[in-house]
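One chain of protein is taken out of this complex; the other chains stay put.
Order of writing sets the chain letters: A and B. Residues in each chain are counted from 1.
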Amino acid sequence: MVPVNYYIILSAILFTIGVVGVLTRRNALIIFMSIELMLNAANLAFVAFGSLLQTFSGQIFVFFVIAVAAAEVAVGLALIVEIFKSKRSIDVDQMSSLKG
Amino acid sequence: MTLELIFFLVLSLIAISTAFGMLLSRNAIYSALFLVLNFVTVAVFYLLLGAPFIAMAQITVYAGAIMVLFLFVIMLLGAESLPPAEVLPWQKPLAALLAIALAVEATFILITRARPVGQIVPPADSVNLMETVREMGMMLFNQYLLPFEVTSILLLVAMVGAIVLVRKEKRVH
Partner (left out) sequence: MHFAEEVTAGFFFLAPWIVFAPVIGLLINIIFGNRLSERMIGSVASVASGVAFVISVLLAYSVSANHGEVVRWQLAEWIHIGNLNLDWTFRVDSLSTTMMLVVSGVGTLIHIYAIGYMHEDVRFKNDIPRFRRFFVFLNLFIAMMMILVSGDSYLMLFVGWEGVGLCSFLLIGFWYELDTLGRPSWANSNAAKKAFVVNRVGDFGFLIASFIMFWALGSFQFDQVFEAAQGVAPGVVLAITLFMLIGVAGKSAQIPLYVWLPDAMAGPTPVSALIHAATMVTAGVYLITRSAPLYMLVPQAQYIVALTGAITALFAATIAVGQYDIKKVLAYSTISQLGFMVAAVGMGAFVAGMFHLITHAFFKALLFLSAGSVILGVERGHHHAEHAHHTGKHTKGKGKKKEEAHAQGHGEVFDPNDMRNMGGMRKTMPVTFRVYLVGTLALAGIVPFAGFWSKDEILLDASLHYPFIYLLLSIAAFFTAFYMGRQIWMVFFGEPRHEAAAHAQESPRVMTVPLMILAFLSVVGGALNLPFEGFHNLGHWLEYTLEEVEALPLDYGVAGISTVLALAAIALSWYVYGRNPLRAGEADPLKRRLGALFTGMEKKWYVDELYNAIIVTPYVRISQFLADVIDWRFWHDWFHEKVIAGTYNWLSNIALNRYADQRGIDAVANGLGDFTQWLSVTLRKIQNGFVRSYALSVLVGVVLIVGYLILK
């Protein structure tokens, strides 16, 4: 008998940690992984609400999110590999050619 | 203090700590492994919430496929050495501050506006994995058919894109 609010708080904390990771780490891969963490936090909230409301919609949504996350990771990692080929580094601070 | 509550708290502690571990560890491989643990913990959460299919999907796809892919790339690119100087000194404190603010705000807004009332009922014993899968399948192919098809196309595009991206261009001289 866990109140749903606890799940919400947990989801928020996990999301926040993911945000901090995106903003703070310089390694592109770590940033990517923090994004996955954020997605996961959102998925958790979905499922929690779905369970509360006794509907499958939440789970369906999470299903789709997972599929899209997979696709996104595939493409994203390919991009990172490409960047590494030209820049010899995956430090996002070194990819500031668009500075004004 | 029921058993579920204790269980929940312990699990949430693990989840949060692994998240922090991923965040703070210097080595990228350690971060990846921490994240795997996190995903597994979240899968257990799904089970507690009565979504066994999703739990399995989480472990299989997320922890199994995605993180493995991550590990591949990490090992391919090598754990990078951090340059000595910090270029944006104000980024970390500000980010932390804002993140905390966001957390507070998110919690606040979800609780007050959404106003979910109620307790999560643990899944009944009669919850059957096969039942869940069949139900989900029914919903997927009936109500959510369009997103399903579009997602399949998306996966196709992603595959093709990934391959195209890493293909060596033939230089024409």
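Points to keep in mind about this one:
Just so we're on the same page, a contact is a pair of C-beta atoms (placed from the backbone, for glycine too) under 8 Å apart; a residue touches a chain by one contact, two chains touch by 3 or more.
Keep in mind it's a predicted model, so treat the numbers as computed, not measured.
Here one chain is not drawn; of A:V2, A:V19 or A:I60, the residue touching it is A:V19. Interface with the hidden chain, as seen from chain A, comprises residues 19, 22-24, 26, 92-93, 95-100. The chain not displayed touches chain B at residues 87-88, 91, 94-95, 98-99, 101-102, 105-106, 108-109, 112.
Note that in this section only the chains that are shown with their structure count from here on.
For the pair chain A and chain B, the distance between C-alpha centroids works out to 6 Å.
Considering their complex, residues 2, 4-5, 8, 12, 15-16, 19-20, 22-23, 28, 31-32, 35, 38-39, 42, 45-46, 48-51, 53-54, 57-58, 61-62, 65-66, 69-70, 73-74, 76-77, 80, 82-83, 87-88, 91-92, 95-96, 99-100, 102-103, 106-107, 110-111, 116, 118-122, 135-136, 139-140, 144, 147-148, 151, 154-155, 157-159, 161-162, 165-166 of chain B touch chain A.
Listing the residues of chain A that touch chain B in their complex gives 1-10, 12-21, 23-27, 29-30, 32-34, 36-37, 40, 43-45, 47-52, 56-60, 62-64, 66-75, 77-82, 84, 89-91, 93.
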